Every structure is written in C-alpha cells, then in structure tokens.
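What follows is a short report on a single structure.
Only one protein chain is missing from this complex, and each of the others stays in its spot.
Then we have chain A:
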Amino acid sequence: MTAPVIGVLALQGDVREHLAVLRDQGAQAVTVRRPEELAAVDGLVVPGGESTTMANLASRFGLLQPLREAVAGGLPTYGSCAGMIMLADTVLDAPAGQQTIGGLDVTVRRNAFGRQVDSFETEVEVAGVPGGPVHAVFIRAPWVEEVGPGVEVLGRVVGGAADGKIVAVRQGHLVATSFHPELTGDPRVHAMFVELVRAARARGLGSDGATAGADSEGRASRE
C-alpha cells in the first residue's frame, strides 16, 4: 500500500515542523492552501499558529467551506493548539465573529493558560499513545472546557494551577491537542494520527472525506 497523503494547512503557523514529523512517520506530507489541494489528501493537520489569522485567510480564499465539508464528510484531521481551536464547534475568548472549521463537539477556551510568560512544558499521559507520558509544550495554549457525548478525553494536565484541564481529545476521525508534539521530537502523537489515516483509507472513508472537499455535499452545520 502506498503512503497516505497527509496535508498540512499552510495558511500560517508551524507548518514545516508538522511536515517533517509526518514524513518521518511514513506519510507523504504536502501543504494545503487551496481547495484543489485539500481534495487530494487522505488526512489533514491543522497546525499551531494564530487561529484568528488562519480563519481569516481560509475565509478570504474560499477554503473555509471546503474545509468544513471535508471534516464533516469524514476526512481524518488532527489539530494542535490553534488547530484545536479551528476544529472546535464553540470557542470562548475569541474576537467577535471568529469563524472555525468546526466538527469537534467541544467548547475550547483560547489562551486559557494565560499569556506567553505562562507558556510551559510538562508531561501528559495520552490515551492511545503507548510508552509513557508525552512531553508537552503549551504556548499560549487553549484548553477544552466541555466535551460532547461522542468525544473521548485522551489527556489532562496533572498538577499545578490547571490540574485536571482537558488538553487532548478524540471524536472518531478528529484528534486535537492543546500542546505541540511537533516541537519536541517525540513522534508518537503523529504516529497515532498517521495510523488513524491509514485505517480510514483502508476502509475507504478517507477518500470520501477528500471528495467531500471538492463538491458541496454534506454541508457542515454550525450550531
């Protein structure tokens, strides 16, 4: 079987780091800035960066609706930090009118841990990632305040002021983390996601998701 094609949304953010880890994990990693590029991938990563900037650019370049349709149509998607915000159905502490891709039934709070002086590193146990806790880097990071019934909590912060806050979730084909595994050299979160993409492609779901990006079926609803 050929390597799965995984796109990294390349409007802004730490795109290069995600591309490098995905390639190390055996994926064919490509950048996605246009609807036709989105239509050609088996999976998608929404990187860290500024969610307001990404949403703004996605909207101006006609990519937001195709992204919503692809994610709603089953395209396996992983979001780190700003990517988690982009995938969330509800965002708190965002500028009025900030749009997201949505699809992940969670409420996320932006900059929840504080400003940059509060950015930190710690260890987080992530369900589905074997081999001990993941070294997690949080940079002006969001956390998940509420999860819907179909959302599995994969990891929480342990200790400190933010003890117990949810920082890793999965809902079927969607995975999101508040932290940045792409910055640490630990490939295990990406490895889990690449496996998810392989499995989805084997079931033929990945190609449905990719097709959904190219036409207007399965309009994503935003409550």
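Convention: contacts are C-beta pairs under 8 Å (C-beta built on N, C-alpha and C of every residue); 3 or more make two chains touch, one makes a residue touch a chain; residues count from 1.
Note that contacts and distances are computed from a predicted model.
Asker: Which protein name, taken from UniProt, belongs to the chain you can't see among "1,2-phenylacetyl-CoA epoxidase subunit B", "Acyl carrier protein", "Septum site-determining protein MinD" or "Pyridoxal 5'-phosphate synthase subunit PdxS"?
Answerer: "Pyridoxal 5'-phosphate synthase subunit PdxS"
Asker: For the chain left out of this view, which of A:L64, A:A82, A:L104 or A:V151 touches it?
Answerer: The missing chain is touched by A:A82.
Asker: Determine which one of A:I6, A:V137 or A:A176 touches the chain that has been left out.
Answerer: A:V137
Asker: Which chain A residues touch the hidden chain?
Answerer: On the chain A side, contact with the omitted chain comes from 10-17, 33, 48-50, 52-53, 56-57, 60-61, 81-82, 93-95, 110-111, 115-123, 125, 137-140, 153, 156, 158-160, 163-164, 180, 183-184.
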